[in-house]
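Note that one protein chain is taken out, while the other chains of the complex remain in position.
Letters A and B mark the chains as written, and numbering starts fresh at 1 in each.
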Amino acid sequence: MSGAPSIIVPRGRRPQRLSMARVGIYLFLLISAAFFLLPLYVMVVTSLKDMGEIRLGNIFALPQHLTAAPWVTAWGSACQGLNCDGMAGAFWNSVKITVPSVALSVLLGAINGYALSFWRFRGAEFLFVVLLVGAFIPLQVFIYPLVRITSAVGLFGTLPGVILLHVCFSLPLMTLLFRNFYGAIPLELFKAARVDGARFWSIFLYVMLPVSVPMIVVALLIQITGTWNDFILGLVFAGNDNRPVTVLLNNVVNSQFGEKQYNVNMAATILSALVPLVLYFVSGRWFVRGITAGALKG
Amino acid sequence: MPLLIRLRRILPALIALSPTAVFVFGIFLGCLIWTCVISFTSSKLLPNTDFVGFAQYARLLTTERWIVSVQHMAVYGVAYVVGCLVIGLLLAIFIDQKVRFENTFRAIFLFPYALSFIVTGAVWQWLFNPSMGLNTALAGLGVAGLDLGLLASPDTAVYGLVIASIWQGAGLVMVILLAGLRGVDPEIWKATRVDGVSPAKTYLWIVVPELAPGILTSVVILGIAAVKVYDLVVAMTQGGPGLGSEVPAKFVMSLLFERANVGLATAGATLMLLAVLCLLAPLLYLSYFRRGAR
Partner (left out) sequence: MGGRHVVSAVLATLMLSSSVLAADLTAEVMHPWTSGGEAAAAKVFADQYEAAGGTWVDNAIAGNDAQLAASISSIMGGTPPTATHFNTGKPFEELVSAGMLRDVEAIATEEHWRDVLPQAIIDAITADGKIMAVPVNLQTENWLWYSKEVFEKSGVAEVPKTWPEFFAAADKIRAAGYVPMAHGSNSFWDRFLFQKVLVSVAGPELYLKVLADRDPAALKDPKVVEAFETLGKLRGYVDAGSPGRLWNDATNMVITNKAGFQIMGDWAKGEFAAAGMTPGVDYGCSLFPGEEMVVMSGDIFVLPKIDDPDQTAAQDLLAHVLFAKDTQLQFNIKKGSNPIRNDVDVSSMDACAQHAAAVQAEPGHLVPNPQFLMSNDMLGAMADVITKFWNTPSMTPAEFATQLQAAFESAV
């Protein structure tokens, strides 16, 4: 994202004042906004209705009697099988998986990017190309051998196992991001530090890390949303005790007794999307930079 | 520089990179090669080394479910990529007209991208529910003749997936292309106005070609997402109705486990890998080989 023009200043045609075209522009944007907001709106209002109201069939209607019961159920007592423990456990599982995975992968990514950018040696380019390709390979290609490998070392179905896999599969993207970031840093900065006699790790810690804060924030955002939203690694490798929210949500939505509790399902859906949503609305501009950086390079 | 000194100089870098190198060359390439090798064996529940040549591929290419899975992936992929590009481009252009509340609009268009495919699928499954979702709501509003129960028919289920994933992904394209638009030389507008070229034509013939790198990036990212699509299908349709929304990733997963045919599953996985490599080729060429490493 180095040198990318600012996203803040519009460069389009200079607008004329309040023409039909202007009205058209706003109309288009408003209709589009409605399309993007509609599902969120339906989710929220449905989660606040009781089943009687939902059966009436108007998914757009505001709830007549606000009820928080679906939320309480979704958090504490939604069922999958005999276990009616709600989303709470899985929510914390996702936290337990996400925090260490993200910390490790960002740190390793930064170290790798730094090493690849400033300490060139034979084989580095090959490593880099394999990483680049690796960032895109469908997980299905790896699943089966990975089940065997993780089980051989006793990590299958464990928290450390699923964390390790998340770190492994994040490394390509993280390394690419940091390599590109460090690639844009003036070489003089590095050379000056070398002349002063600084070594590999001290240059990293005292020179590079302080200037990488913006990139680290971006990397954190990419990793937190990516890890939180993972389904397949959690499904196959996390094991019964460590199921993340995505896996539990799919179980809850697709398993219920008697009549489907759509309000509970929607509350559970929002709960499992809460972390990325809050992150998105809180970190705003950083988020945009984060996903475009991740997208552009990875 | 003598070899030994050079080695000493880069030693910390080598150590720092070693976990990644172990991963890349051990797990990563190892698993890749293993998967390819197994796809040439008769492995069932457990992998074996009874090599059968291309037999698994031959079976795969005559298996109805694999064929329709690939067709769905193609239809889904094209509709999803084109849909995201068109909507993303329009949103970017319209947002770039010095509108008020630009930040708010941008936030609204982008937020679905923060959500997982599982969440996206759960929401849209509810919206497409033929007896309670959009259909009933529209009938209640007096809109008739518009059937939005897309997931109820094998002919339309894929488009249900497409709409849900465009909702999720169009914002990303908007952001990427908006960055591109802001990099367009403002002089273009003065020049075209002097020449009397209409804004629409200017966008189509001058501005959009300038956005080529952003468009290419979007195509590659979305295209690969289309090859990988799995979570969304699991959450929204479970592949149904019938085989109406089966996709290759789901085929591989179900052959791997429930149907206990590792040979056939790894053959499918290998073909998916080839598809991704084909999609990646242009990006690799542009971003790496042509520009050259630093």
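Going forward, a residue touches a chain if its C-beta (ideal position, glycine included) is under 8 Å from a C-beta of that chain, and two chains touch if they have at least 3 such contacts.
These figures come from a predicted structure and were not determined experimentally.
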{"item": "Which of B:Pro12, B:Gly30, B:Gly149 or B:Pro199 contacts the chain that the document leaves out", "value": "B:Gly149"}
{"item": "Options A:Phe156, A:Phe169, A:Phe190 or A:Tyr280, residue touching the unrepresented chain", "value": "A:Phe156"}
{"item": "Touch with the omitted chain, as defined above, among B:Ile87, B:Val207 or B:Met253", "value": "B:Met253"}
{"item": "For chain B, residues in touch with the removed chain", "value": "44-46, 59, 62-65, 68, 129-131, 149, 151-154, 157, 237-244, 253-261, 264"}
{"item": "Missing-partner contacts on chain A, residue numbers", "value": "79-83, 147-148, 150-152, 154, 156-158, 236, 239-240, 251, 254-260"}
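Going forward, only the chains that are shown with their structure count from here on.
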{"item": "Interchain centroid distance [CA atoms averaged], chain A/chain B, Å", "value": "16"}
{"item": "Contacting residues of chain B [partner chain A, same complex]", "value": "9-10, 12-14, 16-17, 19-21, 23-25, 27-32, 34-35, 38, 47, 87, 90-91, 93-99, 102-103, 105-119, 122-127, 131-134, 136-137, 140-141, 167, 171-172, 175-176, 178-179, 181-184, 186, 189, 199, 202, 217-218, 221, 224, 227-228, 230-231, 234-235, 238, 249, 252-253, 256, 262, 265-266, 268-270, 272-273, 276-277, 279-280, 284, 287-288, 293-294"}
{"item": "Contacting residues of chain A [partner chain B, same complex]", "value": "4-7, 9-15, 25-26, 28-29, 32-33, 35-37, 39-40, 42-43, 46, 54-55, 57-60, 108, 111-112, 114-119, 121, 124-125, 127-134, 136-146, 149, 168, 171, 175, 183, 199-201, 225, 228-232, 246, 249-250, 253-254, 262, 265-266, 269, 272-273, 276-277, 279-281, 284, 287-288, 291-292, 295-297"}
